[in-house]
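Every protein chain except one is present and positioned as in the full complex.
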Amino acid sequence: MGDVLGIVLKRLGLGLITLLVISILIFFAVELLPGDIAEAVLGQGATAENLKAMREQMGLNEPAIVRYLEWLWGAVRGDFGVSLISQRSVADTIGPRFAATLFLACYAAVIAVPVAITLGIIVALLRDSVFDRVANVLTLTSISSPEFFLGYVLVLYLAVKNPLFPALANVNFQDVGTFELYYKTFLPALTMVLVVVAHMMRMTRASIINLLASPYIEMARLKGTPAWKVIVKHALPNAWAPIINVVALNLAYLITGVVLVEVVFVYPGIGQLLVDSVTKRDFPVVQACCLIFAATFILLNLAADVGAILTNPRLRHPK
Amino acid sequence: MADEKKDLLLKIRDLRIEGYSDEKWLEIVHGVDLTLHKGEVMGLIGESGAGKSTIGLAAMGFARDGCRISGGSIEFDGMELTTTSESDRRALRGSRIAYVAQSAAASFNPAHKIIDQHTEAPIHYRIRKRLEAQEDAMELYERLRLPNPQEIGFRYPHQVSGGQLQRAMTAMAMACRPDLIIFDEPTTALDVTTQIEVLAAIRDIVEQFNTAAIYITHDLAVVAQMADTIKVLLKGNEVEEADTETMLKSPKEDYTKSLWAVRSFKRPQKSRPGGDAVPVVSVENVDAAYGDTKVLSNVSFDVYAGMTVAVVGESGSGKSTTARCITGLLPPTSGKILMNGVDMPPSYKDRTKEELRKAQMIYQMADTALNPKVRICDIIGRPAQFYMGLRGAALKSRVDELLDLIELEPSKYYNRYPPELSGGQKQRIGIARALAADPTFIICDEVTSALDQLVAEGILKLLDRLQKELNLAYMFITHDLATVRSIADEVVVMKQGEVVEAGPKNEMFTPPHHPYTDLLLSSVPEMDPNWLTTVLEERGVDNIGEAATV
Amino acid sequence: MNYFVIGYYALLIGASCLAAYYSARTVFLLLFSLTLVSFIVGIVGGESSLWTITICAGLLALFGGTAFAFREFLAIVLPTEASKAIKTAPLTATFGLFVIMTYAIAGIFAPIIAPYGEAEVIAGAFAPADEHMLLGADQLGRDLFSRLVFGARNTVGIALLATTFAFVLGALAGLIAATLGGWFDQLMSRVVDVIMSVPSLIFALLLLSILGTNAFVLIVIIAVIYSPRVFRLTRAVAGNVVVMDYIEAARLRGEGLWYLIRREILPNSTAPLIAEFGLEFCFVFLLVAGLSFLGLGIQPPTADWGSMVRENATLISFGEITPLFPAGAIALLTVAVNFVVDWMLFRSSGLKG
Partner (left out) sequence: MSDKIRDDLIDRMASEAKRGRLSRRDFMHYAIAAGVTASAASGLWTSKAALAAPKRGGTFRLGTHDGNTSDTHDPGTYLSFSIIQLAHTYRSYLTQITPTNELGPDAAESWSATEDAAEWTFKLQKSASFHSGKPFTADDAIASLNHHRGEKSTSAAKALLKDVTDIVKVDDHTITIKLVSGNADLPWLMTDYHLAMCAANSDGTIDWQSGDGTGPYKIVHNEFGVGSKLERHDGWHGEGAYFDAVEMTVLNDPNARQTALVTGEVDGITQLDLKTLSLLKRNPNIVVDNVPSGAAITMPMFCDVAPFDNADVRLALKLAMDREDIIKKITFDTAIPGNDFHISPSMPYWPDLPQRTYDPDKAKFHLKKAGQENLSVELFTADSVYSGAVDMCVLYAEHAKAAGINVSVNRAPNDGYYSDVWLKKPFCMVQWGARPTPDVMLSLAYKDDAAWNESHWQNERFNELLLAAKAELDQEKRATQYREMAQLARDDGGTIIPMFTNFVYARNKKVAHGEDLAASWQMDGARACSRWWFDS
């Protein structure tokens, strides 16, 4: 197990370097964006005079490198600065949004992951049957549909034509009951489930089928083990690594890639915040959002690798 | 030998099996009969593609994916397997008919403990409760002379050595006390010293429980130890069947005789050129390591022009690593590699084209040694083009010449791709590629071990002829002492990264030996059906248990 | 109960019986379970749901028939080698091929096929379909069919170029990294980590805002975003090839990097790469559509399916089908590509085994 810890530490170190590089990239990308935050804030009301005052107030007159280093020095100490526009601390700005995004991602994941894996197992069991073919076509179609479109269609059928669920998921976490929370966010969660289930299910199927040619699977069959047990007991435990990997990728996507779902369902998640901050050039918020996303991605990948190690008895029980 | 009607266990008549390839069904077993009585052991022998394994599996009413039983009858203990339902057939497997696969390492599920896999069938068939089944497993482990029988089952497969796994698999097959066990080449993947232990264990337990068995192998000497009767197969047809004694002494069919005759190829031993002849390659005090793990220490030997040095040892002994040091793929940590007396740069990256050209290599697995997406003419032509700068017609005539050398008709093979060739042909292409560089020294890394014996012999003869014609020096890496006997001039025995003994072949094969050489030599199965018994008696049974814990 | 319902069940049950009689097990199971399903659905959803099932079945049969006919056609037209492969292809794959070919023709000959220009205003907004306009008009009164045809050229063209570029970039880096190993491998892996850690939509948003939106920039950015996936795959695939003895043999011969990659590694890595190309193509496609949704995609008045969906997406809430055509076009193509890819994957794995 010491190996695992070593790997985790090494990967965390590399992750930090990656984050540093990303922060530099994002900073200068925001710098390079045409226009600046003062112009974005003042819009048509901008004049040379108030632009100057605004820039002064926001400290934009210092050279870029100085501002970056100041930000970095703060970030190292855990202070990600204040939003240049609202003057609220970045943590306060992002916190509730990120919590909301996490909630929705978890909600979707809790449905999607078991469904995807179960379906994947069933499809692997019934491979080359009609059921398999139908599942194949359906999952391909759901992978191929733009997610905003999927959202619109769900809204049409489950909110407008048959008013089963609300079309808006503009929940306010303070004063919404648990049941209402799940009820109101059902449609966005369902959209995301549809987006990710297909991918995970196909991977589960593929990795199981990939193993079916292994001698130990033949051995299990020659021991008289029933087909479902061969899949669940003998193939699945050895297929975890790629499955975990694709689950992690999809979880990362659920957190970082759902701007469009947020827009369609008016869900107060972090994606919308990030897009807004980019258009307003609110660097500290952009930076923090991107770093959160990157960290999520890195951590989930790390988790997938650790998971792959932990499900591999060779690595779990070294000689 | 029981041949009363009531003892009849398995009766196969006119078994036909088809395989799906190239988008159509082709018959691969053409009407084989087989009769097996209770407690009887039958050896199935044949080269690859003979359909041995397929028939063995068919005896369980099982066909691999892409195969199907298309005709004939399989009657097991009065039950016709070809017409019963799949679930009834499945109920036989593991309980009344068990299977022991070729590679135990691959056939144990890496995700579960050995004992859990062992007890799966008895629990599934409700023959034993979990704890009973575990105790029974430990007892079987003990009978099979596995070390720490109480504890070994609770390990994962990768934590147990190959020979032990193979015995654990035999124990697993015994778990439900089946009437019949199919052994599918259970010792082929093992080293000779391990093989002998496994053979002994299998023979004992089959005898103890009076289980009938079908023993599938390509190795005559092995089958001679195990089987009561032997059936010889060729390309899905039966060649002949007889009891072991008869079969060994007086085979009837030509094919069988040719199999028996393989082991007779021998060439005269050459001795070192005298005087101040400089060895083509000399390895001097080479140490090597993979990372921090030391794998070679102080390895030295010389190879002279026109001579063959066989490097012998079991897996992990450092034979191949030595070859990698010579070629420069693994720069030695200390010591020198000299070619024609000239010090070579340790890494191949630093060697000149000319230096690289002189030493060539032939690989064990012709499948991975030839790029499947490149035409034969390009595979062979490339070194000639690369080193000698041949182009156009000159290149073509050189390739034709090389194809002639390896006894393949140029016009037929010039434009083909490796996957279209047989194993032996591929190996010949590998040889031609080495020759194309016009080398003085060739490393042959287990070049015959993946081949059937008849084919292997052809390759050995070819290599011998080429050596004579081109005055080549060979370094011949092998674990097979029979090959060493037939082709080597000098022998280097290696164990755990060190040279144990070295010298001319004749000396090596005549006592007194180094104890390890002795163990190695005595473990090579012989055609005598009593060989195993004799050897075990000589060594004393306890010896085996010790060796197994290594 | 009317004639349609009676006929519907009579046909299904009759066909089931026939199938059972001729012991076509799969067909029977299929037909009879359809009968049972129809029975339940019919009770719950009424006659209209039966119509839906009938139409779906008809469409399925139509697709199947097209695929079958196309397969036979290809088998006759193509040279022996390819025709042998085609004959054994599943119907889904030939259907995919058929769709891809149709799209390719539509894209290449767009100006000839489309009755009107892509920006040509010929009717009132949302004019219904008539003899001039196959699918009616869009919000500006442009012919929807013409725009769909031009969209095939623009959208597919951009996605294809971007995917190709991503592959050139990613595969080259992956091959070099796998062959060389060492620091280059490490460096590239880190770069890839960085690119992959930034969500692709945000990455595209930032870069497109900086560089301005035009087709070229779009292609390059998408290529950069998707090349890491190609890099990882190529590196993994090439990693398996690099350990082969024939690579060792070539190295020992003293061959250079470029020869190793071009002649030895690449030819043995193509199958999974081609399969990935298909999938990647779909993702690129969806990203272009997503970017259009955020207003950053291909520029109007250029017809592009993603923007066409976006521009008319609000119509969906009113049950209007206009946005379904471009969305359907996107979905159909991706499904088709994946059908073909699945087949190729199956073939490559089958050949391996």
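Letters A, B and C name the chains as they come in the text, with residue numbers starting at 1 for each one.
In this text, a residue touches a chain if its C-beta (ideal position, glycine included) is under 8 Å from a C-beta of that chain, and two chains touch if they have at least 3 such contacts.
Quick caveat, the model's predicted, so the values are computed rather than measured.
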| item | value |
| --- | --- |
| Among shown chains, those touching the left-out chain | A, C |
| Of A:Phe27, A:Trp71, A:Phe98 or A:Tyr152, the residue in touch with the unshown chain | A:Tyr152 |
| Residue in contact with the excluded chain [from A:Val160, A:Val232 or A:Leu315] | A:Val160 |
| On subunit A, residues whose C-beta touches the chain left out of the figure | 33-35, 38-39, 41-47, 49-50, 53-54, 56-57, 83, 85-87, 93, 96-97, 152, 155, 159-160, 163, 166-168, 170, 172, 174, 263-266, 268, 272-273, 276-277, 279-280, 282, 285 |
| Residues of subunit C in contact with the chain not shown | 119, 121, 124-126, 139-141, 209, 212-213, 295, 299-301, 311-318, 320 |
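Going forward, only the chains that are shown with their structure count from here on.
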| item | value |
| --- | --- |
| Category of the chain touch graph - line, ring, star, complete, other | complete |
| Most central chain, judged by mean C-alpha position against the global CA mean | C |
| Pair of chains joined by more contacts [C-beta pairs], A-B or A-C | A-C |
| Greatest separation from subunit C - chain, by CA centre | B |
| Approximate Å spacing (C-alpha centroids) for the pair subunit A, subunit B | 50 |
| Inter-centroid spacing, subunit C versus subunit A (mean Cα positions, whole Å) | 24 |
| Overlap residues in subunit A, where contacts from two or more other chains coincide | 213 |
| Sequence positions of subunit C contacting 2 or more other chains | none |
| Touching residues on subunit C, where the partner in the complex is subunit B | 84, 87-88, 244-246, 248-249, 251-255, 263-264, 267-268 |
| Sites on subunit C touched by subunit A in the complex | 26, 29-30, 92, 190, 193-194, 196-202, 205-207, 209-210, 282, 285-286, 289-290, 293-294, 306, 309-310, 313, 316-317, 319, 323, 327, 330-331, 333-335, 338-339, 342, 353 |
| Residues of subunit A defined as touching subunit B within the complex | 212-216, 218-226, 233-234, 237-238, 311-314, 317, 319 |
